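First the structure, then my questions, so here it is.
Removed from the display is one protein chain of the complex; every other protein chain stays in position.
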Amino acid sequence: MSLSELKEEVYKANIRLYQSGLVISTFGNVSGIDRGNSLVAIKPSGVSYKKLTPEDIVLVDLEGNKVEGKLNPSSDTKTHLELYRAFSNIGGVAHTHSTYATAWAQAKKAIPCLGTTHADYFYGEVPCTRVINDSCILKDYELETGKLIVDTFKSKDYHYMKAVLVACHGPFSWGENAIEAVEVSIALEEIAENALYSILIDPNIDNIKKSLLDKHYLRKHGRGAYYGQKKDNKTGQL
Amino acid sequence: MSLSELKEEVYKANIRLYQSGLVISTFGNVSGIDRGNSLVAIKPSGVSYKKLTPEDIVLVDLEGNKVEGKLNPSSDTKTHLELYRAFSNIGGVAHTHSTYATAWAQAKKAIPCLGTTHADYFYGEVPCTRVINDSCILKDYELETGKLIVDTFKSKDYHYMKAVLVACHGPFSWGENAIEAVEVSIALEEIAENALYSILIDPNIDNIKKSLLDKHYLRKHGRGAYYGQKKDNKTGQL
Amino acid sequence: MSLSELKEEVYKANIRLYQSGLVISTFGNVSGIDRGNSLVAIKPSGVSYKKLTPEDIVLVDLEGNKVEGKLNPSSDTKTHLELYRAFSNIGGVAHTHSTYATAWAQAKKAIPCLGTTHADYFYGEVPCTRVINDSCILKDYELETGKLIVDTFKSKDYHYMKAVLVACHGPFSWGENAIEAVEVSIALEEIAENALYSILIDPNIDNIKKSLLDKHYLRKHGRGAYYGQKKDNKTGQL
Partner (left out) sequence: MSLSELKEEVYKANIRLYQSGLVISTFGNVSGIDRGNSLVAIKPSGVSYKKLTPEDIVLVDLEGNKVEGKLNPSSDTKTHLELYRAFSNIGGVAHTHSTYATAWAQAKKAIPCLGTTHADYFYGEVPCTRVINDSCILKDYELETGKLIVDTFKSKDYHYMKAVLVACHGPFSWGENAIEAVEVSIALEEIAENALYSILIDPNIDNIKKSLLDKHYLRKHGRGAYYGQKKDNKTGQL
């Protein structure tokens, strides 16, 4: 994929995010990476989705230096870059303040895995980071937000859990490319809403059992997955 | 109805499901049966509703063998087939992960019958299955899900209760044909939402009394039903 | 207004109800009355809003005899007629199963008057009837539902409170004509939703004080009302 194709894909992913209703105003941002050239294409900061064009997408290197583009990249760029550096197989990152996922992030709680809709997408609870330290806020806030996410995944496999809630903030998600990162954020919002209603019906509800989680996640993503049409069924590896 | 008309009807029912907002992405599936030929038309697995065409609808026999179609049938096909085998008068089955019905399924609770909207469609609480056994998950999961539903109806009449919640999963519904199965799933989502709000207003609320349930259900579905225009008023028999 | 104009207005009011999103499927019905001729125009029973035409609107007299129209009138016709007989100044009646108002009706609770939005439309709590008696259910259910509403208004003035919740069922509303009855049902749904969220934030919340209720209701509806443009400001009399 050429860099101009990458910019086009990242543009489309941002528009998809906007049309899904997950972001309002200038909130949210999606990026994609060209691993060969180590270049990241990302939404410019504070630009309205209605006015966004493929040419507005900014190219930066993995250290955050602007390589192409007239506009400033997203203020969250350093968070994206930290994820690309730490999660070496991901190709796209999305960030939203979507209503229900953000509600869980604000409550500083992981989204429990209460049903098979959740298990179809996420292999267990969607984790929530701890609250960021004051020193990290003052130092290099967006970079430290990325490190906080990476720290949360020290004992988790980012291939099987493609989203995280940043405490007091909102969700980040990732995938093979920018489009998949957006699809994950859409699914995340759906299961965040489901989970809220379920705990309102029964506050003592617990995660589904491991056998059911395995069955649903792995029939879509594991080796021998049999959901869908394609030969290239997901194997759990991005 | 010819097999090609059946495929067209099942296609339309799937599109209706999508347009109703009850499913996102590739979730959900609707099927219809030709009882004469013992053939079931069902949505292909993992295909986006936006790209679905009548030709994509897959025909399978009651043992699950593909009879016509290029694509794989829905991964939930065996659940549908078990329902067709056990509930001999139904003509269509729909499965969704609709937001509110799924919330009740995840809470593993029947939807209480709190008002006449519910009673207009469902003759009492919409039941929730028990959680599927580990051995059933490992054996033939989708078939066993069907058996679980059938087991839940051992002492219930599927003619009067056209929907069920599969615990930790979501709703299945049925009807005379694929279109009615979808209409039932739309009504189910509405009453699932109503019921959630009602228990938030008063957690101690109870089912409506039998006399009121009878009145509403039977004026639409019983012998001597007087709701609507048609001479062929429902008699409670599918 | 001629009878054909009345039918046209009732048709438009039904369509307005549908477009407002307060009804799904064939639920809900709106009627209007010609007081001079003592004739009521009402939606036919079980007809989809998408297919409804002005010609489908049925004319009945105050005893429920069909005077004009090919279709059966709404199954709730007798409830409407009882309201027209008892509330001699109303010109239109609307019935919905709208989501939030129905949730309060199912909880068998009046909607508390928690703010000025409510007070702009309704002069105090929107009352909820008691649950209908078994003997009334068996006798002449729809007529008895009307009587139950009228009984609830024994010590209330229907000019100042243009809506009611029928316990375990849903809301009825009324007004000068069919269109106003629909507008009231739209406002009712809005304040029912507001009230639910308010009690979730603070379960101990109480009705607003009388002075604030008076101020808001009467600046729109009382003598000397100063809201809006028209000289014919509402005087609290329909």
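Should a chain be cited, it is by its letter among A, B and C, assigned in written order, with residues numbered from 1 in that chain.
Keep in mind that, in the parts below, contacts are C-beta pairs under 8 Å (C-beta built on N, C-alpha and C of every residue); 3 or more make two chains touch, one makes a residue touch a chain.
Please read all numbers here as calculations on a predicted model, not as lab measurements.
Chemist: Touched by the hidden chain, which of the shown chains?
Modeler: Looking at the entire complex, the absent chain's contacts are A, C.
Chemist: Given that one chain is not shown, which residue among A:Ile15, A:Leu71, A:Ala86 or A:Ala225 touches it?
Modeler: A:Leu71
Chemist: Which subunit C residues touch the hidden chain?
Modeler: Touching the chain left out of view, subunit C contributes residues 114-117, 183, 186-187, 190, 193-195, 197-198, 200-202, 205, 208-209, 211-212, 215, 219, 226-230.
Chemist: May I ask you to list the residues on subunit A that touch the chain which is not drawn?
Modeler: The list for subunit A reads 24-27, 44-47, 71-72, 75, 97, 99-100, 102-109, 131-132, 134, 137-138, 141, 168-170, 196, 199-200.
Just so it is clear, only the chains that are shown with their structure count from here on.
Chemist: Subunit B to subunit C: how many Å between their CA centres?
Modeler: The answer is 33 Å.
Chemist: Express in whole angstrom the distance between the two chain centres, defined as the mean CA positions of subunit A and subunit C.
Modeler: Centres of subunit A and subunit C (C-alpha means) sit 47 Å apart.
Chemist: Two or more other chains in contact with one residue: find those residues in subunit B.
Modeler: 200
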